[in-house]
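Of the protein chains in this complex, one is absent; all others appear in place.
On to chain A.
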Amino acid sequence: MIKAILIFNNHGKPRLSKFYEHFNEDIEQQIIRETFHLVSKRDENVCNFLEGGMLIGGSDYKLIYRHYATLYFVFCVDSSESELGILDLIQVFVETLDKCFENVCELDLIFHVDKVHHILAEMVMGGMVLETNMNEIITQVDLQNKMEKSELLLADKCSFA
């Protein structure tokens, strides 16, 4: 099971934090800080798996991370997930974001964090991998966005009437 998905930048500022297990707000922030400390110490050419996060749960948890330009994508998983599989999942996630936002960069994630949440909700649900087909994910997200837009247009029309 995936315990948490975190995206933060090179200075530790969180850009997305999704927890699939409940923690208090201050513990969540501590987890983000601790994860940033562990991950930022890593060299470029070491492996993408880290152990030793204390807060998020004992010996069963691993951090699987990937570093893209200015952002770290970190998945906190337990032993029931395949490590290499999660690594690929991160890749699929980033490619999906790239397709949805057209050459995604950090600013896109900052200003459209709710959209990122919705995309992520199509991929991972309740800590488990839901869908890994990029096209399928993008189709669904587009349909949902269209629905939202049409509703708003309708609301605007009504308010003018």
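The rule we apply is simple: a contact is a pair of C-beta atoms (placed from the backbone, for glycine too) under 8 Å apart; a residue touches a chain by one contact, two chains touch by 3 or more; residues count from 1.
Everything below uses one rule, namely that contacts and distances are computed from a predicted model.
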item: Missing subunit (named according to UniProt) among the choices "Serine/threonine-protein phosphatase", "Latexin", "Autophagy protein 5 isoform X4" or "AP-1 complex subunit gamma"; value: "AP-1 complex subunit gamma"
item: Positions on chain A where the hidden chain makes contact; value: 14, 16-18, 20, 22, 25, 28-29, 32, 43, 45-52, 59-60, 79, 82-85, 87-89, 92, 110-115, 117-118, 121, 125-133, 135-136, 140, 143-144, 147-149, 151-152, 155-156
